[in-house]
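The complex appears here minus one protein chain, its other protein chains still in place.
This part shows chain A:
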Amino acid sequence: MPFSRRDLIRTGVAAGAAVSIPSVLRAQTAPSAARTARTVIGSGDLRVFDPIYTAATITNHHGAAIYDTLFSPDSKFMPQPQMVEKWRVSDDKKTYTFELRDGLGWYDGAPITAAGCVASIRRWGQVDSGGQLNLERTKDISRKDDKTFAIALKEPLGLLIDILASPLSSCPYMMREKDARLPPTEQVTANIGSGPFKFNEPLAKPGVSFAYDRNEKYVPRKEPSDGLAGAKIVNVDRFIWENIADEQTAFAALQAGEIDFLGAPPVDFYSVIEGDPSLNLQILDKTGSEVYARLNFLQKPFDNVKARQAMLHLIDQEAFVRVMAPNPRCGRTVTVFGSDTLYSNDENTGWYSKGGDPEKARQLFKEAGYTGEKIVILQPTNIAFLNHASQLLAAELRKIGVNAELAPSDWGGVVTRRANTGPIENGGWNIFITSGSGYSQGDTVGNVFFPANGDKAWVGWPKSDEFEALRIKWADVDALEARKGLARKMQNVWWDFVGSVMLGQTFWPIARRKNLTGLIGMPSIIPMWNMQKV
């Protein structure tokens, strides 16, 4: 049979139509573009789904979407009930009783019971430092009835409600009892929570995108939304997290309207965003990010307090802020409790001088007995602002005659090397620069920055018995004013023994299309509820 050109065209069109049918069908079942928000969160790729198994920021965002918490901080960072309807504490302050709200349920249809909360608190308590403190003080956590459970303490813990409300990773998310019974070193992969969003498993494309659908069964609180507390109202049908690894491409996608939200636009695009009438820059975390250098207390020269004090005087914070985040809102930071938290204060900050004091630093290094030994600075080359800060610090040290050497590697390499407690010749290090949410600086129990108990402390292994004695008291103080007083005393000691050196406060705005509104500005978590497309 002859096959004409017309037959060929007909066959081609028919084949094309046939192959296109699935996309047509898919389009009919997906929510409209106006009811779908596409975002690039900007904290890397979501690889682990269990927010207790890992403390990764991206997993904490995931946890906030699909799980709920007993308490949440409001916009003033005060804890407010979330899943809890009411709670009371006994007169001796040793027994806390919690009653859950009506109507709470898991996605799989089962009602939320107190047993799940008891198991969740126990699991979380094994990994989070606040949770560990809670478990240390706890005599028993018990279910009273389906909606009620109690925490009985061996001794009062004034910080208990604050710890339960902490949005920092690892956050105490409530999970099903069968999930929460797994050891924390084993991942929960079910993704069945009770939060305002449901994880859409069939649409999950690891490394590419994840979808979250509105949880129709979610019952919001009656109070208005306030920070992470109050009503969690979902205004879109679906949220899609895109993983666009390349910053330039992610920004181009935002410009073209292919995404609505970009978590961390590159600094050099700020002026382009401000000049684009369809885009907006917005700072969500009003407490900013505090950048600091950890000094290795176990190795020379920073085993000597004079050398650590020298670093305080060397740093020109304005210069560091300029190379890290050239944003006019960024500034100096002289408090260990974050520049904008409830406990920020100016105790013992006489060391600060605008522009730094290199001569004083040189003198202090000399007094520390520094004789030109190599000082290794870990340099994460794939994180721009930390990379720049490391280079500037090396240059500043060299200017005063210190033999500074950069140890470049990607973040993965830095994370491994920073755990090395050995001397330089065995792969050790002297200085490691990192950052944390300003809000987390107000959390002396949960933030790894604070412990100064030597080899039990976080990398750098700072040691000050005096500071530790004060830090341990923190958990027992429940009045805000009393905690503020304690914060001053702690800071006084901190700047004497120099647990870490602050490099400045930075703000990292998000970029969004102007039709995406209702974003909640809180530290640590980017809440997907409340947002809407107009």
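Please note the rule applied: a contact is a pair of C-beta atoms (placed from the backbone, for glycine too) under 8 Å apart; a residue touches a chain by one contact, two chains touch by 3 or more; residues count from 1.
The definition used in the following text is that contacts and distances are computed from a predicted model.
Enquirer: Would you kindly match the missing chain to its UniProt protein name, picking from "Ferredoxin family protein", "Chemotaxis protein CheA", "ABC transporter permease" or "Pyruvate dehydrogenase E1 component beta subunit"?
Expert: "ABC transporter permease"
Enquirer: Among A:Asp108, A:Glu216, A:Asp246 or A:Glu481, which one is in touch with the chain left out?
Expert: Residue touching the absent chain, from the options given: A:Asp246.
Enquirer: Would you write out the residues of chain A that touch the absent chain, in ascending order?
Expert: Here the touching residues of chain A are 16, 19-24, 26, 45, 47-48, 54-57, 59, 127, 129, 169, 184-187, 189, 205-208, 242, 244-246, 248-250, 252-253, 255-256, 258, 382, 409-413, 415-417, 419, 434, 436, 447-448, 458.
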